[in-house]
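Shown here: the complex without one of its protein chains, the others still in place.
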Amino acid sequence: MDLVTFGETLLRFSPPGQERIERATELEFRAAGAESNVAVNAGRLGAATAWLSKVPDSPLGRKVTATLRAQGTEPVVARSDAGRQGTYYIEQAGEPRGANVVYDRADAAVTTATPADLDTDLVADADYFYTSGITPALSETLAETTASLLERARAAGTTTVLDVNYRAKLWGPTAARGVLESLFPDVDVLVVAERDARRVLARDGAVEEIAGVLADEFGFETVVVTRGADGALAVHDGAVHEQGVFDADTHDPVGTGDAFVGGFLARRIEGGSVPDALEWGAATAALKRTIPGDTALVTREEVEAVLAGDGDGIDR
Amino acid sequence: MDLVTFGETLLRFSPPGQERIERATELEFRAAGAESNVAVNAGRLGAATAWLSKVPDSPLGRKVTATLRAQGTEPVVARSDAGRQGTYYIEQAGEPRGANVVYDRADAAVTTATPADLDTDLVADADYFYTSGITPALSETLAETTASLLERARAAGTTTVLDVNYRAKLWGPTAARGVLESLFPDVDVLVVAERDARRVLARDGAVEEIAGVLADEFGFETVVVTRGADGALAVHDGAVHEQGVFDADTHDPVGTGDAFVGGFLARRIEGGSVPDALEWGAATAALKRTIPGDTALVTREEVEAVLAGDGDGIDR
Amino acid sequence: MDLVTFGETLLRFSPPGQERIERATELEFRAAGAESNVAVNAGRLGAATAWLSKVPDSPLGRKVTATLRAQGTEPVVARSDAGRQGTYYIEQAGEPRGANVVYDRADAAVTTATPADLDTDLVADADYFYTSGITPALSETLAETTASLLERARAAGTTTVLDVNYRAKLWGPTAARGVLESLFPDVDVLVVAERDARRVLARDGAVEEIAGVLADEFGFETVVVTRGADGALAVHDGAVHEQGVFDADTHDPVGTGDAFVGGFLARRIEGGSVPDALEWGAATAALKRTIPGDTALVTREEVEAVLAGDGDGIDR
Amino acid sequence: MDLVTFGETLLRFSPPGQERIERATELEFRAAGAESNVAVNAGRLGAATAWLSKVPDSPLGRKVTATLRAQGTEPVVARSDAGRQGTYYIEQAGEPRGANVVYDRADAAVTTATPADLDTDLVADADYFYTSGITPALSETLAETTASLLERARAAGTTTVLDVNYRAKLWGPTAARGVLESLFPDVDVLVVAERDARRVLARDGAVEEIAGVLADEFGFETVVVTRGADGALAVHDGAVHEQGVFDADTHDPVGTGDAFVGGFLARRIEGGSVPDALEWGAATAALKRTIPGDTALVTREEVEAVLAGDGDGIDR
Amino acid sequence: MDLVTFGETLLRFSPPGQERIERATELEFRAAGAESNVAVNAGRLGAATAWLSKVPDSPLGRKVTATLRAQGTEPVVARSDAGRQGTYYIEQAGEPRGANVVYDRADAAVTTATPADLDTDLVADADYFYTSGITPALSETLAETTASLLERARAAGTTTVLDVNYRAKLWGPTAARGVLESLFPDVDVLVVAERDARRVLARDGAVEEIAGVLADEFGFETVVVTRGADGALAVHDGAVHEQGVFDADTHDPVGTGDAFVGGFLARRIEGGSVPDALEWGAATAALKRTIPGDTALVTREEVEAVLAGDGDGIDR
Partner (left out) sequence: MDLVTFGETLLRFSPPGQERIERATELEFRAAGAESNVAVNAGRLGAATAWLSKVPDSPLGRKVTATLRAQGTEPVVARSDAGRQGTYYIEQAGEPRGANVVYDRADAAVTTATPADLDTDLVADADYFYTSGITPALSETLAETTASLLERARAAGTTTVLDVNYRAKLWGPTAARGVLESLFPDVDVLVVAERDARRVLARDGAVEEIAGVLADEFGFETVVVTRGADGALAVHDGAVHEQGVFDADTHDPVGTGDAFVGGFLARRIEGGSVPDALEWGAATAALKRTIPGDTALVTREEVEAVLAGDGDGIDR
C-alpha cells in the first residue's frame, strides 16, 4: 500500500435543498470521515490506499465499507458486535446561516479499537501512514492506539502524517494540544490549519514563522499550514513554499481540507516535490468544492486539467 | 387532557422502495414510538392527548416534537443538553426477507428522565395514563420513573394502561417479567400480545384463560390480549369479548398494535363499552396498515366508514 | 379526425407511496379527465383524435395541453383570461382505506365554454364525437353546450357517444337523470356502468334487459354496460355480446373505464365489430391498471399481446 | 397569547430545481400566508402565538393546520364544509426570469369568515394583533371582519399591527388605499414597503418624511418602512431609527418581509426597543433568505448569532 | 410550416445536484438536440414549426417525440426497426469542474436517414429550413442528406439557415470545414460562433471583418456571429448590427446558442428586422439560462418582459 489511514468514518445525513432537519422528510445518506476521505482522495489520483478502522457488524457498518470501496479505497476493518456506528447530521446554507453539524458519534465501535483489533502490519508495510487529530479526540483508547500506530509506523520507516483537524465539538484546545504534542515526536509531516496553529497549538506570529518554529521544535520533515481562501504554505528542508487557491464555485465545502491533503499526498507518493504536491492539493481542493459529499470524487485527468488552466465551460 | 402517555420517540430512517440500507443513498425520515403513536392515534379520533418525555435540545429533538404536534398530540417535554436522540433504521420487505429493525437508541436523553424532569401534574389530572413495557426496558432510571408515574396516576384516580410490548432486542423475557409484574399493581388496563403473554409472562392455556387468570391475579379492571391475524380478546368485569380483524392490504405493518390501542382508548375515553372499543381498535388498526410510518394518520370519519363496511373503491 | 371529445381536464395531485395529503411534502403532478383520457387512449391505438375544451391562459392551462399533446392527442382549446384551472387531489390505498378524491374544480374556465368558444366544425367533420355525463354536470352553460354539440354532431352524421360516468360529488341521481335523458335523443352509443344504470337511470332487472330496454326506449345504436370485475356487455342491432375481464395486477385503477371506452372506440373506428371492440376495450382496460395516472399509455402492440394471451414475464 | 394573527394561509406548489410548471411532474407542497408566517416566525423566537382563520374541513385544510402547528404556532380555526382551500403556484428563478406567482385563491373558505366564526376573545386577550392588507383584499366580508377585529383589539387594549402588503394581482392601488386608510384609525403599528407607500398610499418625498407624515396623519404609535436591499426605517415617538440589512445568500426570497415583521414583533413583545426590534427583524429576514418555503424556520440562538456577527462557515 | 428543422435529438441523462455519474443512483431524463431545440424555441414564440428526423420504433424513440410535442413542435419522423437512439450524459458543475458531456450516439437510426425516409415536401413548403453542422458530422449518409435538403429548400425558395455548431468530440476542424463549406452555396443565413469561425473556418481579423468576408465569399444573405458573453453581431445587406447580452443568473447553460437562434428566427419569421431579431435572440438566450434542460421553455410574454426591462423580483 502507498498510503494507509486510520480513523472513524461516520454516516452523514443531510436534508436536500437547504431544508431544515426538523422539517425534512428525507435525508441524503452518505459516509464520510477525515481519514477515509484522504484515503479515497489519494486513491482517486493513483495511490494504492487502505483505511483501517473498526465498524459494527450491521447494515450501518456495511454502508460505510461499501461506500468507501465504491469510491476507491480498501476498507480493512474489524467488525464488532458491540459499539455504535457514529453519525453526523449537516444542514448547509449560505450566509448568514452557514453550515451546522450535529454529531451523534459517542460510543462508536471504533472508540474501542486497540492495535490488536487492527491489521497493524499494513501500517508498517505502507509508504505513508495518515491520521488526524479527530481520532485521538474520540476516546482514551483511541488516543493510545493512535500513539501506538504512529510509533509502529515510524519504527518501520513509514512516513507519518498528522493533520491537527481540531474539532471544538469534541474537545477543548488545551486538552487537544496536550495529546497532539505527545504524538508529534512520531510525526514526519504535520498539517495544520492556521487557525488551529494559533488557537490550539498556541503559536503566534507570521504564518511562515509558525511553520518554521513548529518544524524546528518537533523535528517535522514537513509542516503544511492551510489558510482557507489564502491558500497554503509549507516549510520543508528549511525552505518555505507558498500556494494560492484555484477559483471554485462552491457547491459543498465540507472535506476541502481532506481533498487538499489527499492531492498533496498522492503527488508526494509518486515522487512530486513539495511545491508540486501543494499545487496538486490546491487543485484537488478546488474540484472538491463542486462535488456533493465529503470526498473529492475526481479523476487524475481532472486535476491535471485544473493545473493546466482548463476546466469550466462545456466540454463537448 | 383525556390521555397522557409517557415514553421514548425515536427518529426512524427507512430506505425507499425496499432498497437495502447499505446501498441506499437517501432515507425516509420520520419520528415514531409506541407511546407517542398511541397519543397521536387517540388524538386523531377526538381525544385531547399529550405525550410526556425528554428530548435533546437540538434539531433532532425538534424533529420529534414538530412531527408529533403536526400529527395531533401535544408534546410536553424536558429539553436536555445531554443525552442522545434515539433512532432506529428499518428495512421493510415481503417474505422471506421480512422487516428488519436496527436500533440505535442507547443513552438517549429520555433514559435519564426522572419525575422531576416531567410535568407529573399532567398525569394526575388526566383521565387516562398510558405507557408500554418498552419504557422501563430502556434504563433503570426509566424503570423507576415509570413506576413512580403509574403510582402517581393511580393515586390521583387516573386510569392506568400498560401495554407489555416486549422487545427482544432490549431485554430478556425473565428480566422483563420481573420489572413488568412489579408495575402491575398500579395498572388498571393491561394490553398484551398473546405471544408475549406466553413467552414473557409465562402463561399458558387457552387465550381467554390467560386473560382471566391475569385479571384475577393482578386485579386488572381490563385485560386485552391482541392476537395478530386472529384479532383480539378482552376480559372485563368477568366477561369475555372477542373481536376479529378487518381485512387490510398491508402497506406498512409497523405500529398496528399501537393503532389498535389508540382506537380502543379513544372509544373508551368517550364512554364506549369494551366491545365497542375493541371494534374501534380493530378498525383503526386495519386503516393503519395502509399508511406509511408508525401512526394511524386517520380521521374519525374513516374509522366510522370501516365500521360501517364502507371503504375500498374510489370515492368521487 | 377520427374522434373528437369534449370535456374538462383537471390537474391531478397525488402523494407518493400511499402517503396522506396532510403530511405529504411533495405531490405527483399530472393532468387527467374522462374525455381527454378517451382521446389519448384511442389515439395511442391508431385513431386520429382531438380534445375540445377551454383552459386558462396560464402555466396551469399549458400543463394540461402539453401533457395531452405528449400522450398522443391534439388539444384544440380556447385560452381564457378568466376562470380557474380545475384540479383534483387523490389519495390511493388498498382496503379498507380505498382511494379518496377531493375535487377543487368549481368555476373552471371550461364551465363557461359556449359553442362560440369551440371549434365546432371539428365535431361536425369527425367520425366519432364523445363526451361524458361529467361535462353537463359542471355548469348550466356546459349542459347547454353539450346538448348543442351532440345535436351538431348528429346533424352532421358524426357518431355520438355518451358515457354516463356519474359523479356523486358533482350532482344527485335525479338531477343527473333529467339532464342526461334530455341528451339521449342525440346519442348513438351509450356507455353506462351497471351501477349507474340502476341508481341514476333507475333501471332494474338483469343487465341484458336493462341494456335492451334502454336501446329500445332511446333508439341507441349501441348500449355498452360496464360491470367492473364482471366485464362488460353490449346490445347492438338487437344482439347481446358479453365480454369478461383480463387479469391484471392493479397499480392504479383510476381511468380503467376510460381505457375501456378508448380501446372500444379505437377498434370501432377502424371497422371492428362490437364484440371485437369489446375485447379491445377489455385488453386496454387491463393494461391501464398497471400504469400510473389516468390514461392507458400503451401501444397497439401491447394490446395485441394481451389479446394473444402474451404479456407477463420478462421479455428479453 | 402574546400575538394573534388573522388571515389566509394558502397551499403552495412549486416545481423543484427551477423547473417550469408546465413540464413539472412533481411539485413541492407547503402551506404559507403572510399572517401565519408572522405567527410562526415570532413563535420560533419565543412568543406564544396563534393564527385565526377559517379552513375547509378536508385533507387540504388539515395540511394547513398540521403545517402551522409543526412550525410553532397554534391554528385556531373554524372548519367549514363550504368554500375552497386557496392555493398558489410559484416558479422561482434568477434574472431575468425572476419569480412568478399564479394565485388560485378565489372563493376560499376564509373569504366568508365573520367575527361569529372566529374566537375573537383570543384577539381581545392578546398583547398584539397582526393582520395584513392581503386579508381585506380577499372579499368584502373579510374587509368587514378585519375592521371588526381591529376595532375589538383596539378596544381591548391589544396593540394592533397592520402590514400594507399590497398585492397587485388582488386589487388596484386606489381600491387598496381606500380600504386600508379606513382601517388605519384602529392601527397602532403600521408596516409598509417604501414602494407601497408611494404607489398605494400615494406618498412622496424622502422615506423618513413619508413615515413621519403617516404617523402624524393617522396617529400611529410606530411606522416601519421596509426598503428591500436598503434596509428599514422606523418612526416611533417622533424619533427616526434606521436599520441596514445583513448579508445573505438568497435561496428563497419569498417571506422575507414576514420574517422581518416576525422578528420585529417577537422582540417588541419581550420588551425590546424599536431599534433593537428592527435589528432582530433584519437578522430574522437575512436567515429567512437561506430557507426554503415562506417561513423563517429558525431558532432564537441563530438570530442571536447573526446579531453577534457569527454565522457562515462550518460549525463543528 | 414557418420553420422546419432537421437533425438528431438525443436522450439526455444528468445526475441531480452536481452529483457525479459514477456515484449517481438516479438520472434526470430529458431529450434534446440542436435542431429540435431551435424548433421548440421558435415554436414557443409563435412560429409553426416541425422537426424532421428518424428515430427507433421503441419507447426510447417515443420519449423523444413525446417530449418535443409537449414542448411545442411537431416531430415528423420515420420510425425505424434498425439503429439506436442516441444519448448523451452530462455532468454540470461550476468552476473549475465545468460541464462534461459523454456522447453515446454512434449508429443512431438517424445516421441512416436518406431523403427517401423524410417528408421533404415539408422542407420545400416551409418559409425557413434550419440545420446545424452537427448533422453532417454524424455520418456520410447524413452529410449527403443534409446537402440534398438544403438544395431542395433553396430550389423551392425556402430560406436556409445553417449553424456551424462545431463539436470537437465528433470531428476535426479540417474535416468540418471541408464538409461545411461544400454546403455553404445553398445556405442563406449562416450562424457561427466566433471561436468556430476562427478555429474551424480558419478566419481571422476583427469579428465584423470575418462576418463580412464570409458573407461576400459565399453570398450569404445574413451572417450571425455569436460571441458568448460579448453578445452577437450580424452582417446583413452590407450593414453590421451589434447586440449585447441580457444579464442572467445561469442555472443551466446548455442550449443557450439554440435559444438565441430560436428567438432570432421566430422574430425574422414574423417580419422583424435583423437588429430586432438579434434582440429577441439575446432575450430568449438569457431566459434559457434560468431553465433546466436544453430548451428555452418560455412564453412570448416573458421574452417581451425581458426586452421591456422587466423580469426579476417576485411577480404577485
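Read from first to last, the chains carry the letters A, B, C, D and E; within each, the first residue is number 1.
We adopt the following convention: contacts are C-beta pairs under 8 Å (C-beta built on N, C-alpha and C of every residue); 3 or more make two chains touch, one makes a residue touch a chain.
Here the structure is a predicted model, which means the values were calculated and not measured.
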From C:45, C:70, C:138 or C:187, the answer for touching the chain not displayed is C:70
Quick one: which of B:155, B:168 or B:202 touches the chain that's been left out?
B:168
Of the candidates B:48, B:76 or B:101, the residue in contact with the absent chain is B:101
It is residues of chain A that touch the chain not shown, namely 66-67, 69-72
Spell out, residue by residue, where the missing chain touches chain E.
13, 16, 20-30, 58-60, 62-63, 66, 84-85, 87, 89, 91, 100, 102, 104, 106-107
What residue numbers in chain C mark contact with the hidden partner chain?
16, 70-71, 246-251, 283, 286-287, 290-293, 297, 302, 305-306, 311-316
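Note that only the chains that are shown with their structure count from here on.
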Rotation, 0 to 180 degrees and nearest 5, that superposes chain D on copy chain E via CA atoms:
120
Would you kindly state whether over half or under half of the residue numbers at the chain A/chain B interface are used by both copies, giving same or different?
same
Taking each chain's C-alpha mean as its centre, the one farthest from chain A:
C
Based only on mean CA positions, could you tell me how far chain A sits from chain D in angstrom?
46
Taking each chain's centre as the mean position of its Cα atoms, how many Å separate chain A from chain C?
62
Out of chain C, which residues touch more than one other chain, so two or more?
20, 22-23, 25, 66, 100
